[in-house]
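With one protein chain removed, the remaining protein chains of the complex are shown where they sit.
We just call them A, B and C in the order they show up, numbering each chain from 1.
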Amino acid sequence: MDLGGCLYHPAVAVSEHRYRRRVQFADTDLAGVVHFSWIARYMEEAEHALWREAGLSIVPANGTLGFPRVAVSIDFKAPLYFEDEFEDWVRIDAISTRSIAYSHVITKGDITVATGTMTAVCVRKGETPMRATEIPNHILERLAVRK
Amino acid sequence: MDLGGCLYHPAVAVSEHRYRRRVQFADTDLAGVVHFSWIARYMEEAEHALWREAGLSIVPANGTLGFPRVAVSIDFKAPLYFEDEFEDWVRIDAISTRSIAYSHVITKGDITVATGTMTAVCVRKGETPMRATEIPNHILERLAVRK
Amino acid sequence: MDLGGCLYHPAVAVSEHRYRRRVQFADTDLAGVVHFSWIARYMEEAEHALWREAGLSIVPANGTLGFPRVAVSIDFKAPLYFEDEFEDWVRIDAISTRSIAYSHVITKGDITVATGTMTAVCVRKGETPMRATEIPNHILERLAVRK
Partner (left out) sequence: MDLGGCLYHPAVAVSEHRYRRRVQFADTDLAGVVHFSWIARYMEEAEHALWREAGLSIVPANGTLGFPRVAVSIDFKAPLYFEDEFEDWVRIDAISTRSIAYSHVITKGDITVATGTMTAVCVRKGETPMRATEIPNHILERLAVRK
């Protein structure tokens, strides 16, 4: 039985990831809390960590594809403060041939900090105008929609 | 008739603002375009510029209020590149006693770069947990919902 | 022998820390590498991690002091790329009654990415103009100059 082709594949495709992070000083603003744009960045960090867990990189060496966001939506429920440790639970909501939709829940202990959704499309690098293209199979087979 | 109290009031309350900006190097990412989190920051910059046009500051000296975002939603239509000059046309969609809803259209010449909405609520600084409070009259009378 | 008073003190004052970090997407710029301003932020993150290792926070709850930087100097030797894992080795070079001087060496494996120095002074929060004040003893006794 030849398992060679599976060497870099996770046994089960990844559909979610729990990303942990600490708030850094430069993430805060004069209101004393994390600036809202950083919540969006945390969500992107979590998404890329999900890809790494799946054995993938969103920017592989010599890659010819990119995955820009086409839609972002965030509800802010409670502030995060300097040095807070929090978790972003990112899940794959939907996968089409050209796009992936993620949902995020950021929590600090029992507190829900923010919830959000992001949709990224697959594009060819350097193509102008950007145009959605098909996500390759070696990526599709490592990612799965959450149950 | 004493108009002294109106000295700092615009003749007509402000309901929209066209904010112009140039893309800076640090706004870009390895994909060669503006990072999506910067689009959200541009929208916040435009909102604060609208307040300045209305004779207001979102952070006045000795102020006791803050206006954190509770919801942000953005659709990304086309990329922005280094040194691009663009415009964010921000308009006030709705004003309640405790919150203000803005809509944004970012364009570069004829190209629509992004559209979005943001809702900010009025809170007392330093109150934990944050809780929406009433927007003072001297602010309400300078801002108006777009027609 | 009463060790109660030492409960929150490290057995030996901290004089250095090795901070590990991964490059995130938003840290990069259109040149495909980490933007130079992020190298400075990594150094600040490492400094704050050193404080945490010493049982301290640079921004403790109800704190009345701040530690702004008065001088920063960085030499950039080699680029960092997306998803690189690197280390910032931060050491305390000097401590005076009102300031702390740190040196940093950022490495990725065998490669030196950057070296730098930063000097922070102790100030009272909200004082205008900012003026150096004495670093409290409970901080001084947990930090030590490297040998």
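Just so we're on the same page, contacts are C-beta pairs under 8 Å (C-beta built on N, C-alpha and C of every residue); 3 or more make two chains touch, one makes a residue touch a chain.
Computed from a predicted model, the values in this text were never measured in an experiment.
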One chain isn't shown here. Among A:Y19, A:Y42 or A:F82, which residue touches it? A:F82
From the list B:V59, B:A78 or B:A101, which touches the chain that is not on show? B:V59
Tell me, which residues in subunit A touch the chain that this view leaves out? 25-26, 28-30, 32-33, 35, 37, 82
On subunit C, where is the contact patch with the chain that was removed from view? 30-33, 36-38, 40-41, 44, 59, 66, 68-76, 78-79, 125-126, 129-130
Residues of subunit B (touch criterion as defined above) contacting the omitted chain: 24-26, 41, 44-45, 48, 52, 57-59, 82-83
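Operating definition for what follows: only the chains that are shown with their structure count from here on.
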For subunit B paired with subunit C, centre-to-centre distance based on mean C-alpha positions, whole Å: 34
Centre distance in Å when subunit A and subunit C are each reduced to the mean of their C-alpha atoms: 29
Among the residues of subunit B, pick out those that touch two or more other chains and give their numbers. 30, 32-33, 37
